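One protein chain is absent from this view; the other protein chains keep their places.
Chain lettering (A and B) follows the sequence in which the chains are written, and residue indices restart at 1 in each chain.
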Amino acid sequence: MAVRPVTQTEIDAVFGGVADIIADALAREPAEVRPQSRLIADLGAESIDFLDIVFRLEQAFRVRIARGQILEDARGELSEDEFHRDGVLTAAGLARLREVLDEVPAEAFAPGLRIDDVPLLFTVETFCKVVVRAAPARAGAP
Amino acid sequence: MSGDRSPPARRRVLITGIGLVTPLGLDAPATWGALLAGTSGIDVVRSFDASGFPVRIGAEVKGFDDTRVERGLRRYATRQHRFALAAAAEALRDAGVAPTPETAAHWACIVGAGMMGVEFADLAAFQRRAAPEGVLRPDRVAEPASAVAFARNQPTAGLALLVRRFGIQGRAAAMHTACASGGQALGAAMRLIRHGTADCALAGGFDAMLNPIGLAGFCLLGALSADNHDPPRASRPFDRSRNGFVLGEGAGFLVLEAADVARRRGARAYAELAGDGNALSSYRITDSHPSGRGPIEAMRHALADANEPPEAVDYLNAHGTSTPMNDRSECAAVRAVLGAQAARLAVSSTKSLMGHLIAAAGAVEAAICALAIRDGVAPASANLRQPDPDCHLPFVTGAPQRRPIRVALSNAFGFGGSNNCLVLRAAPAA
Partner (left out) sequence: MASRIVITGTGIICGLGRDAATVGRALRAGHSAIAPIRHWEAAGWPHRYAAEIADLDPRALVADRKSLKLLRRSHVLGLYAAAQAVEQAGFLGQRAALPAAAAAAFNDRSGIYVGSSGTTYQDQYDFLPLLARSEGDLVRFGRDLTAAVPPMWLLQSLPNNVLCHFGIQTGFTGPHACVVTHSTGGVLAVAEAAAALRDGLADRAVAVAHEAPLEPQTMRGYADLGVLARETVRPFDQGRDGTLLGEGAAALALEMAGTRGGAELGELLGSAEVSEGGALLGVRADGDGLARAMQLALADAGCGPADIGMIVAHGNGTRASDASEAIAIRRVFGAAAPPVTSFKWALGHTLAAAAVLDTVLALDALAAGEVPGIATLRETDRSCQPLPVSRRPQRPRGRIALILSRGFAGTNAALVVRAA
């Protein structure tokens, strides 16, 4: 697998902080923010909110998360063309994405999934895993 | 189609002067020439060290001579103001008219002003003085500071310099709706002349966000193309591989005159400013509605205002920022509004060569439409190698396209959901 596996213990360790940040960024009650909550469909996020959430996660957990990290993790060593064509994920790309987003139900990974629509799949747990996998910030950075 | 379709009593508004300071040239002829030659104004940023930034390219105004700005006003004028003063002076010279003590009260000055609150050097000096550890210390701010720095950094400074320099004593207003600012300023000026509130107007837009703070602001949003390795190709509106816009700077000014006033003095007109349409997207903070809702209404209102049907449009200067979202929704909007004509007109985004001038964009691009009408040539949309299948319009590629242009549209859609469309039309026979 292209990315390192994440254990439930690791997810649990960061969930509280991640959920608080997402709740705050999306002006939701903490109770509404569950591991399986989808950021867009369930919690009302729009594209600008993802930037906000990633920044806050970086600050709170003292990590660096590259923009588009999840897609980069999924793409791994595949070339752009092998990963998606005309905006649609290839079969190989879809399979890799499913491995990285193993917290998302399998039905969501239907053929024809557009790369622009991938954020629709993201849940709170997705971001817990991003935080766990993220590199520690360089010394001297905030 | 007959050109004379406006309701009888309404005053027509002519464009009698153009002034431009852009990444393509320091005046209108240079800009227009470079545009038609396909020269790119986009390069590595050189006016400050941007090598540490995620995006290091931009469309800078090159070699601007500060002595174009009257010495007494220079210290009150930041970079964007200097562009404005120079472009406005060119427009007035070009029109061969200027406010006089007798006519001053009948001149309006309506501008789209850039949003930058403080010039970078002034902000850096402020930080060293008042926030040495990065946190504002009010006691340090309490010490007296330069009133001149305050004067040039307050938001109405550009307008103040313009009315002072050119002696305008009628309506004076600065507006800001992000990328729609310049277009909306022209539309507002047009309406003032129609209503008789003014006979003439100095109208345009100016912006200079290509500085550390402005560049930072857009980098943070992820809105810019990060193709640092290939600057001239970075702005590729409607192309399948487009990945963001390129930040530019500059100013565009038009002299607008009531047709009766212009004729009385024998002025020559580039074109008529015939219609203005505005609509709010009221959708999301930054996302565009994929159907093109917002831009659709703006274009429809503009055509209705100009009394022109969709099939009359010969050329569209698209907003065409080269972002994935805008270009797709704009094309959907154009097809929805123009119907069959969407396959027949010429379309280009001049941002492909000069980048995005933000508050100045709508004014500069309207000026380009006026030049296109005058010369009967539609500039090309550069860097369009593989059109996005979702962006299916007859783009001018390669060389500019020679064709009579009687009616042109200029689109300007801004952050925050303001959508503006202007209609320009070949000037009616005297």
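As a convention for this text, a residue touches a chain if its C-beta (ideal position, glycine included) is under 8 Å from a C-beta of that chain, and two chains touch if they have at least 3 such contacts.
Everything numeric in this text was worked out from a predicted model, so none of it was measured.
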item	value
Shown chains touched by the chain that is not drawn here	A, B
Touch criterion as defined above, residue of B:Ala160, B:Cys331 or B:Ala363 at the omitted chain	B:Ala160
Residue, one of B:Leu186, B:Ala201, B:Ala279 or B:Met299, that touches the chain absent here	B:Ala279
Listed residues A:Glu10, A:Asp52, A:Glu72 or A:Asp116, member touching the removed chain	A:Asp52
Interface with the undisplayed chain - residues on chain A	25-27, 44, 48, 51-52, 54-55, 58, 64, 137, 141-142
Chain not shown, touching residues in chain B	48-54, 56, 76, 99, 104-105, 109, 113, 115-118, 123-124, 126-127, 130-136, 138-139, 141-142, 144-147, 150-151, 153-157, 159-161, 163-164, 166-178, 184, 188, 191, 195, 212-213, 216-222, 278-286, 294, 297, 301, 414-418
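What we mean here is this: only the chains that are shown with their structure count from here on.
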item	value
Distance from the mean Cα position of chain B to that of chain A, given in whole angstrom	38
Partner chain B, residues of chain A touching it in the complex	46-48, 51, 67, 86, 116
In the complex with chain A, residue positions of chain B that touch it	220-222, 240, 284-287, 324, 389
